[in-house]
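Report on one structure; see the data block that follows.
One chain of protein is taken out of this complex; the other chains stay put.
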Amino acid sequence: MTEGFDSGQADHQILLSVADLAVDFDTESGIVHAVQDVSWSIGAGETLGVVGESGSGKSVTAAALMDLIPITGRVVNGTFIWHGDRVGSAELARLRGSKITMVFQDPMNALNPLVHVGRQITEVLVKHVNLSRSAARRRAHELLELVGIPDPSRRMRQYPFEFSGGMAQRVVIAMALAAQPEVLIADEPTTALDVTIQAQILDLMSELQKELGIAIVLITHDLGVVAGVADHLAVMYAGRVIERGRSADVFANPYHPYTRGLLASTPHPRDVIDRLVPIKGNPPVVTELSPGCAFADRCPEAHDRCRVERPPMSAVPSHPASETVVLRDREVACWNAF
Amino acid sequence: MSDDSSPASAAARIRKKRWRLIRSLAEDKVALAASIFIAVIVLAGVLAPWLAPHPPSEVSLSDRLVPPVWSGDGTGSFVLGADALGRDVLSRVIYGARVSLLVGFSVVIVAGVFGSAVGLVAGYRGGRVDTVLMRLADAQLAFPGLLLVILIISVIGSSIPVIIGVIAIYGWMIFARLVRGNVLQLREELFIRAAVMAGCGPLRLMRRHLLPNLMAPILTQAMLEFARVILVEASLSYLGLGIQSPNVSWGLMVAENQTYLREGWWTVFFPGLVLAVTVVALNLVASWLRVRSDPQQQQLLAARRRVRTEGVSA
Partner (left out) sequence: MIRFLAWRLLSGVVVMTLVTATVFFVTRMLTDPVRIMLPLSASQEDYDRLEASLGLDQHLVTQFWEFISGAVRLDFGESFWQGVPALEVVIGRLPSTFQLVSASMVVAVVLFVPLGMAASLKPGGWLDRILVSASLFGLSMPQFWLGSMLIFVFSVKLGWLPTSGSGGPEHLVLPAFTLALTSGGRIAQITRSSMLDQLNRPYVTTLRAKGMGRSYVLFRHVLRNALLPIVTLIAYESAFAMAGYAVIVETVFAWPGIGRLAVQAVTQRDIVLLQALVFVAALVVVVVNTIADVIYKMIDPRVNIS
């Protein structure tokens, strides 16, 4: 399942890869395979969009990477590759918070309510950059300026409850940038914010990316969020990646019926679509999966084979419409794709 | 809806509910043991005249401080030994259950009904009524409760109705706060708002929609209060301000025999032990009730049962 993933990538400068990740959760109703056979990779300075509905396992992948899986869950399979080398859990632990950092969905709750905002930034610098307290304070001041927070010296002495949602998310981003990471994982960074603030935060993130050359993994349920920003896209459904490729390709030629459905049900900022088409039905409970394609029950194009045999991720042959461009990592898991 | 509310099916539904409750009790070993213990205490209290081997106040000076039956010098006539006046400890423990249950039950009924009514009105009406009632409850919480009770009892004398009255005065606001909090939450629930919009009057709303949803938390609180009240009664009796001789109370027994701790530990040990275990049992049943009536917890329990019976399949 990973042949397509391994081949054709050596020539790109791959920063971080996740391969064949599988995470199980023990629940009261049995073992849930939250994530299976998930692979993705991201190059330096790139943006990877991981898209899926809630429960599709998109956040679990990041949680596994950051060692944030709750105690009821465990990683049962998977490798992480950092700068071309396979890294074990001890090395990963060193990368966490310094080279790989994270931004969360709900900024108001992501900060400790009883600790000054300044200290929540400086503690990262003291821990990972070995700065002295005063040097850390100066650096935190710069970081807050960088993320566009006015009057940083005053703001540093304030508590999270004195910040608005958008401002708090800027603080969280400053915190994530403090140790000069190479990869920033943003898990639904705009979902909890007002629509007007969402755009500001996304703009800020892409500006910072240009300025600092950070790779961003943008996890979202909202195709509209990744549309303008992501270089690559991984679409997840029921714990698996079902389509992957360059963002522009996926948007132009979605092969998987689910991806097509997602596109049809998302208002696109640039196109004016007459009518949004919802995907019928509900995502499956991950304990009750059939041996076939997980999407088969909701798929308008499903036939008998879809229900009994799971389609593997397979490389997409050069599409007639996409000229002669070599499609890096363009894969889809559907019997009907071609 | 129409056939649902027919008396026959309603009765069947209640039977089914009750059966489910009993089954879930049987599954929780600790709660089951606790409820059996409470049942035994209740039976002992009710059937005391038939169960007790001796009249509780029968003095027999020749049997002073006879030890329990299992310790060499014991006699079969005094299973848990005899006290300094030669009274049978077991019989007195059995009779002591009567007072504890009577006081506990009465206080919980009085305080529970009054407090719940206040909470229902405060939560439902809101506004100034709510503010005044809750401030009153707050202020009363800051009162030095036990000292005030002592003052009242020392002034008007001690009798069972007085004890019930003063403890109830101190217990109502716990129910009031609980019910008010729940009503405030329920008021926001969709089905309540739907009922109001459908023209359901306040009385009918309280009876049909609010009260049924409040029963579980009230019942749980009642159990906890029962435990607390029994402790307070025993403490008052211990201090000489509660039940007076010749009546029997577990707290009074400990007080009467404390000076004989060295010569006859059993005269102090057993009444206190039965009291402690009763309070623990009531607390256990209360926490079982709370878990039972929490829909989220119930779901977990159901899931666990399913996993157990069908095995893990995924």
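Read from first to last, the chains carry the letters A and B; within each, the first residue is number 1.
Rule of thumb we're sticking to: a residue touches a chain if its C-beta (ideal position, glycine included) is under 8 Å from a C-beta of that chain, and two chains touch if they have at least 3 such contacts.
A quick note: this is a predicted structure, and the numbers were derived from the prediction, not measured.
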Residue among B:42, B:129 or B:148 touching the omitted chain: B:148
From A:113, A:150 or A:300, residue that would touch the chain that is not displayed: A:113
Residues of chain B in contact with the chain that isn't shown? 139, 142-148, 150-156, 227, 231, 234-235, 238-241, 251, 254-255, 258, 261-262, 265, 268-269, 271-273, 275-276, 279-280, 283-284
In chain A, positions touching the absent partner: 66-68, 93, 96-98, 101-102, 104, 106, 109-115, 123-124, 127-128, 159, 161, 172, 175
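By definition in this document, only the chains that are shown with their structure count from here on.
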Chain A and chain B: spacing of chain centres that average the CA atoms, whole Å: 54
